[in-house]
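Structure incoming, see below.
With one protein chain held back, the other chains of the complex are shown just where they sit.
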Amino acid sequence: MSENETTITKDDIVEWLKATAAVLEENAHYLSELDAPIGDADHGINMNRGFKKVMSKLPNVEDKDIGTILRTTGMALISSVGGAGGPLYGTLYLEAGKAVRGKTELSANDLVNLIEASLKGIVKLGKANIGDKTMVDAITPAVEALRQSVNNGNSLIEALHSMTDAAQKGMKDTIPMLAKKGRASYLGERSIGHQDPGATSSYLVLKTLSETIESRHASK
Amino acid sequence: MSENETTITKDDIVEWLKATAAVLEENAHYLSELDAPIGDADHGINMNRGFKKVMSKLPNVEDKDIGTILRTTGMALISSVGGAGGPLYGTLYLEAGKAVRGKTELSANDLVNLIEASLKGIVKLGKANIGDKTMVDAITPAVEALRQSVNNGNSLIEALHSMTDAAQKGMKDTIPMLAKKGRASYLGERSIGHQDPGATSSYLVLKTLSETIESRHASK
Amino acid sequence: MKKLINKPEDVVKEELEGMALAYPDLIKIHLDPDFDYRADAPVKGKVALISGGGSGHEPMHGGLVGHGMLDAACPGAVFTSPTPDQMLEAAKMVNSGKGVLYIIKNYTGDVMNFQMAADMARDEGIDVDTIIIDDDVAVKDSLYTAGRRGVGTTVLAEHILGAAAEKGYTLQELAALGRKVNINGRSMGMALTSCTVPAAGKPTFELGEDEMEVGIGIHGEPGRKRMKIMTADEITEILATSIIDDGPYTRTLAQWDKDKGDWVDVEVTDPPFKKGDEVLAFVNSMGGTPDIELPIIYRKLHEICEKKGLKIVRNLMGRYITSLEMQGCSITLLKMDDELKELWDAPVHTPGMRWGM
Partner (left out) sequence: MKKLINKPEDVVKEELEGMALAYPDLIKIHLDPDFDYRADAPVKGKVALISGGGSGHEPMHGGLVGHGMLDAACPGAVFTSPTPDQMLEAAKMVNSGKGVLYIIKNYTGDVMNFQMAADMARDEGIDVDTIIIDDDVAVKDSLYTAGRRGVGTTVLAEHILGAAAEKGYTLQELAALGRKVNINGRSMGMALTSCTVPAAGKPTFELGEDEMEVGIGIHGEPGRKRMKIMTADEITEILATSIIDDGPYTRTLAQWDKDKGDWVDVEVTDPPFKKGDEVLAFVNSMGGTPDIELPIIYRKLHEICEKKGLKIVRNLMGRYITSLEMQGCSITLLKMDDELKELWDAPVHTPGMRWGM
C-alpha cells in the first residue's frame, strides 16, 4: 500500500518529456508511415518537430512547477506541430497543466485528474467520439484503466501498466474502425484495416510516462 | 551484258515508295530508339508519319512520270516530317525528281544521276561532311559503289547490291564517329558509340530500292 | 527523392526568402512565425484577407498575395496546417483597422489552427471573421465526419474576395460573399502519380503504371477510388459529371457569432447546378501535369458543359492549387452571377495570378 503513495515529481515530468521527445524522434518515420495510407504521411514528422521545440523551451521552465512545465509544452506544440496534431496535443498538455497548476509533486489521483482533463480538452476541441478512429480511442480506455487501477488501490506502477496496456489495446482497436474524423474520414471504407497514427503516438506518450516513472522509481 | 539494260519503270518506283512506307513503319520504333541516346527519340516516328502522308498523295500521281512522283513524295515529306529529317529527305526526293524530270523509265545511268542529285541536294542544305555522323555517311559511299558497279558493266541488280552493301557499311561506320551536325553534335564525345538514326533510315531506303527492283525483276 | 532543394527542413523558409527577393515590389516576408504579406500592407480602409495552409500547393497561398487577392498567407510545413501564431502575427501585420477575414480550407487541422488564431486575435482586439471552403465533391457527404475538403474553389474565392475588399466591402459583407462563393463552387481532382513530401523522402502512395487515383485530395491523401488509367476525355467525363450531377449537399460549418461571442454550428446547403447556369470553369494542374495536357481536358469539359446546359462565362486554366510534383488535374465549376463576374474581372496582381495591371 505504501507503493500507492509514490509521487511523481517535477523532475519525473521533465524526464518524461525528454524521453517522449526521444521516443517520438525514434518513431517519427514509423508514425508518418502509419499516416500515409489513411492520411498525409506527416504525423511523425509533425510530432518530432513539435517535441524538438519543446526541448528548446524546456530549459527555461525546468525549475518551475509542473503546471507551468506542461503549459509551456502545450504552447510549444501549438506553435510548431501544425496539422490536426498540433492543436490536439497542444490542448492535451495545456489542459494537463491547468489541472495541476502550481504543483511540484503529483499523487496518483492528481495524475488521474491530469489525464482526464487532457482527454476532455481533446474531445471538446476535436468532437471525436469513441470509435471514430482517432487518438481518443487510445486515451479514453487508458484513462479508464488508470483510474480504476488507482481506485482499486494498486501501486502507481501497476496502475501505469494498466494504463499502458489499455492504451495499446485501444490503439490496436482502431485498425478495424471506419474513420469518422480527421483526414482518414475522406477514405470511408478504405480507412478500415489501418492503425490510426494519432492513437499510436498517444500510446507512445503514455507508455513513455509509465516507463519513465518505473525506471526512475526503480533506481531510487 | 543484257542485264545492264534492265530498266526501272514508273511502277517500280511506285512499288519502291510503297515498300519504303512499309519498311519505315516496321522500323519506326527502332529508328526512334536509335535517336534516343544521341537525339530526341523521334526519327522513326517522323519518317513513319511522313511516308503515311506520301502514301495518301501517291494515288493522285501514280500514273504521272517518275519525276512528278518523286517531287510529290518530296513535297509530302517536307510538309509532314518536320525536324531535320523533313527538309533533308524532302530534298532527297525533290532533287531526285528534278534529275529525272518527265521520264517514265530509268536506265542504270539515270539511277546513278538520280541518287547523285539527291546527295548533292542534301549536302547543299545540311552542309554535312563525310564523317560528321549523318545520313550523308550512308548515302555517299552508296552512290560511289553504285556508280562504280554500273561503270564496270555489272548488272543493275548487282550494282544495287553493291550500293546496299556500301550503305550498310557507311551506316555502321557512323558508330565510332563523333557527331558534328544535327542534334547529336550537342553531345560531343558522348555521341561516340551510337549508330546514327538518319544514316540508318537512309540505308533502309536504299536497301528497299534494291529489294524492290530485284523481286520485281525476278518475277518478270 | 529528386528535388531542387537543399535540406528538407529549410524548404519553406528558403522558398519564402526567394519569393521576397523575386517580388520585392509585391510582397514582404516575416520569418518565425512564417508568413508573406503585401508590400503595401496594411492597406488603408480595406479589410485584410489572410489564408494559409500546408506548403506544397504553390502558388496557393503565398503566391496569391497582392492587389485584388490576399493580404497575407501563412505556410505550414509541406502538407501540414500552419500554426495559430502565424495567423495571429499576420493579422497584426496587415490589419488596417477594418478587420481580418481568415479564409480556411476545410481540413481538421486547418480549421482548428485558424480558429485558435481567431480566438487569440480577438483577444488582442482585432475584428476577425472566418469562412470555410469545403467544395470537394469526391468526399461523400455526411454530418458526422470531417466533411468535404477545401480545394479549387479556394483560389477563385481568394481573388473574388480580394477584388471585393479592394472595392470596400466590409468584413461582414466579405464573409457573406465568401460563403456564397463556397456553396456555389464544386471541385473534384485525380492523380496519375503520387508526390513526395521532402521530409518523408519517398512517394506518399504507390500507383501502378496503369492505375490512377480518382477523387484525390491535395495532400497526397488517397482518393475516392483507384481505377485503371483512362483517356483524358474519360477522366474529364468522370470529374465533370461528378461535379455537375452532385445533389444538394448539407453540412454544418462553424461560424463565429459576434453577439454570442462564441462559435456556433450553422447548417448550410449547396444548391446543385441546373440547366442554364452560368459558370466559371477552372482546369487545374496538380503540379506535374504539363501545360500541353490541360487544354485537352478543357476541350472536353467545354463539350460536357454545353451538353449539360451550363454556359461557361469565365475560365481559368493552369497550375494554381497543386500537390508538389503530382501529375493529375482537378476541375472546379463555380456558378456565377453579375456580382461574381464583375469581381472576377477586377484587376489582380500577385506572383501567381495577374491581370488588369
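Labels for the chains are A, B and C, by order of writing; each one numbers its residues from 1.
In the analysis below, contacts are C-beta pairs under 8 Å (C-beta built on N, C-alpha and C of every residue); 3 or more make two chains touch, one makes a residue touch a chain.
Values in this document were obtained by computation on a predicted structure and should not be read as measured data.
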**OP:** List the shown chains that the missing chain touches in the full complex.
**Re:** B, C
Subject >> Given B:G67, B:G86 or B:G170, the one touching the chain that is not displayed >> reply: B:G86
Subject >> Contact partner of the left-out chain, one of C:Y37, C:Y169 or C:Y298 >> reply: C:Y298
Subject >> Absent-chain contact - pick from B:T7, B:S107 or B:S185 >> reply: B:S185
**OP:** Quickly run down the residues of chain B that touch the omitted chain.
**Re:** 32, 36-42, 45-46, 49, 78-88, 125-126, 179-183, 185-188, 190
Subject >> Sites on chain C contacted by the missing partner chain, in the whole complex >> reply: 2-7, 11, 14-19, 21-22, 55-56, 58-59, 63, 78, 192-193, 209, 212, 229, 231-233, 235, 283, 287-299, 302, 315, 317, 319, 322, 324-325, 327-329, 351-352, 354-357
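Here, only the chains that are shown with their structure count from here on.
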Original post:
Common contacts of chain A and chain B?
Top reply: none
**OP:** Please indicate which chain is farthest from chain A, where distance is taken between mean Cα coordinates of the chains.
**Re:** B
Original post:
Among the chains in this structure, which pair is joined by the largest number of C-beta pairs in contact?
Top reply: A-C
Original post:
Using CA atom averages as chain centres, what separation in Å is found between chain B and chain C?
Top reply: 57
**OP:** Using mean C-alpha positions as chain centres, tell me how far chain A is from chain C in Å, no decimals.
**Re:** 33
Subject >> Contacts with two or more other chains, residues of chain A listed in rising order >> reply: none
Original post:
What parts of chain C, by residue number, touch at least two of the other chains?
Top reply: none
